[in-house]
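We show some of the complex, not the whole, and keep each chain where it was.
Chain naming follows the written order as A and B, and within any one chain the residues start at number 1.
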Amino acid sequence: MTWINNRWYVAAWDSEVDRAPIARTICGEPIVLYRKLDRTAVALRDACPHRLLPLSMGYKEGDSLRCRYHGLLIGPDGAAQEMPIKAEAVPKGICVQRYPIVERHRFVWVWIGDPALADPATVPDFWPCSAPGWTFDGGYNHIACDFRLVIDNLMDLSHETYVHQGSIGQIEITETPIETSVSDGEVTVSRWMPGIEPPPFWRDALRADGPVDRWQICRFLEPSSVLIDVGVAPVACGATLEQHDQGVRGFVIDAMTPESEGTTHYFWGMARNFDIHDAGFTARFKAQQGHVFDEDVEVLEAQQRSIAANPDLKLRGYSVDQGGVRARQMIQRSIAAEAAR
Amino acid sequence: MTWINNRWYVAAWDSEVDRAPIARTICGEPIVLYRKLDRTAVALRDACPHRLLPLSMGYKEGDSLRCRYHGLLIGPDGAAQEMPIKAEAVPKGICVQRYPIVERHRFVWVWIGDPALADPATVPDFWPCSAPGWTFDGGYNHIACDFRLVIDNLMDLSHETYVHQGSIGQIEITETPIETSVSDGEVTVSRWMPGIEPPPFWRDALRADGPVDRWQICRFLEPSSVLIDVGVAPVACGATLEQHDQGVRGFVIDAMTPESEGTTHYFWGMARNFDIHDAGFTARFKAQQGHVFDEDVEVLEAQQRSIAANPDLKLRGYSVDQGGVRARQMIQRSIAAEAAR
C-alpha cells in the first residue's frame, strides 16, 4: 500500500458533483457521487449490491439511485429501498457501503478508511480556498503516476527551471537557499528572497515599483496535499517568513488523490487575495496554470514509466529533495502506524 | 474453468462458414473453420503443426489448407499431406487436432472436449430454428464478459424494464409472478399472463383484437443456451403453459459460446411461426433485436468490469434470479462431474 487510509481525500471539485451520479475511483474503491435535493453530496460504493452493475449508470429518483439493470433502489444512506420485484419486502442488510463525506474549501472530501474515525475537523485546512477576501479557482488532471511523484515534484520548485523552461522557469529560483522543517503532519520548505526586484507577474499584481521581499513556502499536508504560499511585499512593509500578509499573496493549491497504485487524481488551483473580483484574471491564470501542469504531467508519466523500465535503479534524494523525502517518510510512518493498529 | 468441455457449442452461423477459412477461438481453443467442396464444414486447430502459424492465414487447395509460411499441406482430417519440401515423404503423426463438427438448426456446432464422447444426437434441440412452418434469422455480438452473465441476463427478463427502458422495457413484466423448474440439463422460468390486452407487437402479429393469453418461457439448455418461448393466443383457443401453439408464437434464440474466461460469442435470433415469408418483417425485427442486444452488451461489459474492480463484493441472487442461479448450479455440477471422471 502506498497511501494512508484513514484520512480525508479530495474526491471532486464542488462543481463536478451534481444531481446526476458520477463515477470516480478513490484509493482503489469505485465510488459514485451525487447531490441530494438539499444539495448535500453523497458517496456510495459504485456497485449495486445485487449484481454489481455500477450505480453510476443508474437513474436518479429523488434522493435515491435506481440500478439500471434490475431496478434495485438504493437510498442515500446506502440501504436498499425497493427490490427488483417492487412488491417484495426488502430483506434486512441489503445495502452498499456509504462513505463519510464533507464539502469544504470548494472540494468534496471522502473518507475511505474506518468510518468510525472520520472526524470532519481533520479535513486539511485549505483556508485560502474559502476565506473572505480571497478568491479560488482551478482544474483537474488525471496522471498515470504514483501520487508521491507529484508530491516530490511540488516540494521542490527547482524543477521549474527545466520542466517549465518554456513557461515559468527562472534560473534564479535554484540559486536561493531553502529551509526545511517538519511538524505534526506537515513538511515545510521555505525560500525567502529579501529586497529583490519583483518579476513581472508580481509587479503587475502589486501595481507598484520598487524592491520587495518575496517568498515561496511549500507546505505538504498529510495525507497528500501541497499548498504553496507565494507572494511579494514592498520592503518597507517589513514582512517576515512568519507574517507576510502585507503585499499580494497567493496559494498554489494541489491535492493529489490516489486512484490506484499507479494513477492519481490531481486537483490544482490558485487562491489569491488581490484582484479577487477580476474574473478575466482568474480565467487567464487558470489557463496558464493548466498549460504549466501539462508540462509536469508529461514529465511525471515519463518518470513513472522509467521507474518501471529500470527496476535495478532507485530514486535518489539530493539536497533539493529534502521536502519530498521528508513527506514520503511521514506518509510511510503513518501507513506503518495504521498497519500496526 | 467456468464452462463444460464435453458438449456441443455453437461455433458460427451456417452463413459465416464458407470455402475461405475463418478463425474463431472456442472455449479457449483457436479454431479454423471452412467448407469442403461438398459444403460440409471442417474445424481444425488453427495452428500449423510445423511452426504454429494460424492455418486460417493459409491458402485453400481443394479440401485442404496450405500453410502460408512454409507450405505444409493439411487435409480436412487434420493430417499433413505434403511437407514444405514436396519431395519429402510425410512422416507419420504430423497433424493438427480435428474437432467433431455438426451443422444443425442454422448453426455450426463444434465439440471441444473428448472426441470419443461427441454424439451428434446431443446437439441442443433448437427445433424452431429449422422446423417446417417456422422461419429464423439473427445476428452475432462479441461481448467482453463471462458467458454466465449473459445467461443470468436472459433467464431474468425483469431486466427489460430498466436496461431496455428506451426500447422494449415494460413495467408489467416485473409484476407477473414466475415459476422456475429444473429437469435434466434444463432450467425453465415461466410467466403466464392469462386474459390480458396484447401489446401492439403481438396484436399486429395476431391480426385480431380481443383478450389473449400471453406467455414468456425462458429455457436454459446445457451447456450455454437460452431459448425464450414467447407469444399470445386468443383466450377462446384455450392455450395452456404446456400446449400453446394456437396463436402466434416465437422463440428468442440465444447461444452463448465462451471464447475465453472473460469473453463470449453471442449468437442471437428470432424464430417465429407467423408471417414466415415476409422478409421485410424479418429484417426489421432483426435490426430492432440487434439494437436491444446492444443495450445488453453495454450493461454486461460494465458488470464484468465492476466485478473485477470490486473483488470484495459478491453477486447476490434474489427471487428474480432463480433461473440464473439454477443454471449456474447446473453448469457447476457438470464441470465438477467432468473433473471427477
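Just so it is clear, a residue touches a chain if its C-beta (ideal position, glycine included) is under 8 Å from a C-beta of that chain, and two chains touch if they have at least 3 such contacts.
None of these values were measured; they are calculated from a predicted model.
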Number of identical chains forming the whole complex, with 2 shown: 3
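As a convention for this text, only the chains that are shown with their structure count from here on.
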Angle (degrees, nearest 5) of the CA superposition of chain A onto chain B: 120
Distance between chain centroids, defined by C-alpha means - chain A, chain B (Å): 49
Contacting residues of chain A [partner chain B, same complex]: 25, 30, 45-47, 49-54, 57, 59, 66-71, 83-88, 94
Residue ranges of chain B touching chain A (in the complex, touch as defined): 152, 156, 158-159, 161-163, 174-175, 299, 302-303, 306-307, 309-310, 313, 315-316, 318-321
